[in-house]
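Now for chain A:
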Amino acid sequence: MILALLALPTAAALAAYFMRADAPRRWLLVLAAVLHAALTAATWVTRAAPVASGWLALDAPGQLFLSITSVLFLMAAGYGVGYLRREHRGARTDFVEGLLFANAPEATFTACLLLFLAAMTLVCVSHRFGLLWVGIEATTLTSAPLIYFHRHHRSLEATWKYLMICSVGIALALLGNFFLTVAASNADGTVVPLILEDLVRSASRLHVLWLRAAFLLFLVGYGTKMGLAPLHTWLPDAHSEAPSVVSALLSGALLNCAFLGILRLQQVCVAAGEAAFGQELLVGFGLLSMAVAAVFVLGQPDYKRMLAYSSVEHMGILTLGVGLGGAATFGAMLHAVNHSLTKAMLFLVAGNILATYQSKSTADVRGVLRALPVSGLLWLTGLFAITGSPPFGAFLSELTIFKAALDHGRVVVAIAYLVLLALIFVGMATAMLQMAQGPADAPARRRGDTEPWLTIAPPAVLAAVVLGLGLYVPDAVRQVLEHAARAFG
Partner candidate 1 sequence: MWTDTLLVFLALSSLLLLGSSRLTRCIRIVAFQGVVLGALTLAVHRDGLSVRPLLLAVAIVGIKGVAFPWVLSRVLRAGEVRREVEPFISYNVSLVVGALTLGLSFWWSARLPLPMPPVSSLIVPIAFFTTLAGLFVIVSRRKALTQVLGYLVLENGIYAIGIGLVAETPMVVELGVLLDVFVAVFVMGIAIFHINREFDHIDADRLAVLRDWSA
Partner candidate 2 sequence: MAVVSFLPPLLALAGAPLLLGVINRTKAVVAGRIGQPLLQVYFDLAKLLRKGAVYSRTTTWIFRAAPCVGLAAMLSAATLVPLGGGAAPVAFAGDLVLFAYLLGVSRVFTVLAALDTGSSFEGMGASREVTFSALAEPALLLALAALARQTGSLSLSAMYARIGVGWTTAAPAFALLAGALLLVFLTENSRIPIDDPTTHLELTMIHEVMVLDHGGPDLACILYGSALKLWLLGALLVGILVPIRSGSAGLDVAAAVGGLLTLAMLIGLIESSMARLRLTRVPQFLVGAGVMSAVALLLTLR
């Protein structure tokens, strides 16, 4: 089943690349997404067996992140069909600067999307650290052409920064892999294979110094990919210049997969009794990310960039949760689910707003509630969901983390956490509420377009799920979350 999960998107990507007609290709995308989601759902019913002597396996954390990825991709694929239909062929004018540009060929776009899904699946199922590295590097390479879909100089600049910074970071993570191998070498020259289960089993025999160095490099390397400050500089550019479909996937799924890389090593550290070392670092990076995000969200003129900084903030919250340990880890896992779904929804709605208002500036957009009723409602829902208001899921997860911080006696951390959350709420609420209210201000020719159902159904579904998770977490989900949390301390 695991092999099917990997083979399906790859085969679909190849097929999509060579398909000439647009319409069948778009439906191939949706079909592949549906099948992938079905396979992932099947893994919840019957446990998937490990493949290739433990290299590929699906444990609780992997299943969690894989499910998030799969659901998000399904929604994105649905939205993407509507999006691709609306994109004009040939030269178009850029509305920020008025230059002419063209889009990348749709075949490349669709093929890269599917390969991106395959790469993220590989990251979620791989239990061998070397293969995990290959998967994360593959996600960088397959998502770079996606960012460069609108071929103009700003997206090129964003793509270049993304490529360079993430590749250098991931190269450092490769060095961390080598250090991990040194940590796992026995006195007689043999090495414990870098498979998660084997490392956890022989955790007490690992060399502490090398393990710590490896963790540090993993944190810096994969943290670059995840968007932890101060290594996040590529994130606002890439997430704001990419098409909204791609931004949703990048923010919602890719950042999680990069986090998984760090978490796998934390699993080994916990088993080796070195949890405390990693946790201090994680708390530090988490608070720093939240602080940096707060600074840049206040007064941010571009709403997609604002959403990107919000992603930085939430990655900080995730890191903080895992860094605090105990119940906060459960909160972090729950928060990963909530954030991914909500952020994806927000990006998809932002895409709708962009298409109608032809502007990325917060100051230019007014009256979304009147011009695009459903999108406006979803926009407001998203605001409350992402900033952690009840009854949405993010409230529960953020509260769990806060409570755990107080329980552990880390009062300073808890206070800083609250203050930063409040600052970000203020920043985002001012911008997003201003955009939603007021007279309908869209350019005349687009006013009065009814919202195509493909552009509002996926975000609506996501919003419903987030609301549902806030009210009730199903047992199966809760169990998986708890398993995952226990693995990471």
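Here are some notes:
The rule is short, and it goes like this: a residue touches a chain if its C-beta (ideal position, glycine included) is under 8 Å from a C-beta of that chain, and two chains touch if they have at least 3 such contacts; residues count from 1.
Regarding selection, all candidates are chains of the complex that A comes from, given by their letters.
Remember, it's a predicted structure, so these values are computed and weren't measured experimentally.
By the touch rule above, chain A in this complex touches candidate 1 out of 1 or 2.
Those residues of chain A that touch candidate 1 in the complex are listed here as 128, 130-131, 133-134, 137-138, 140-141, 144-145, 148, 151-154, 156-161, 163-164, 167-168, 171, 174-175, 178-179, 181-182, 185, 187, 189, 191, 207, 209-210, 236-237, 240-241, 296, 300, 305.
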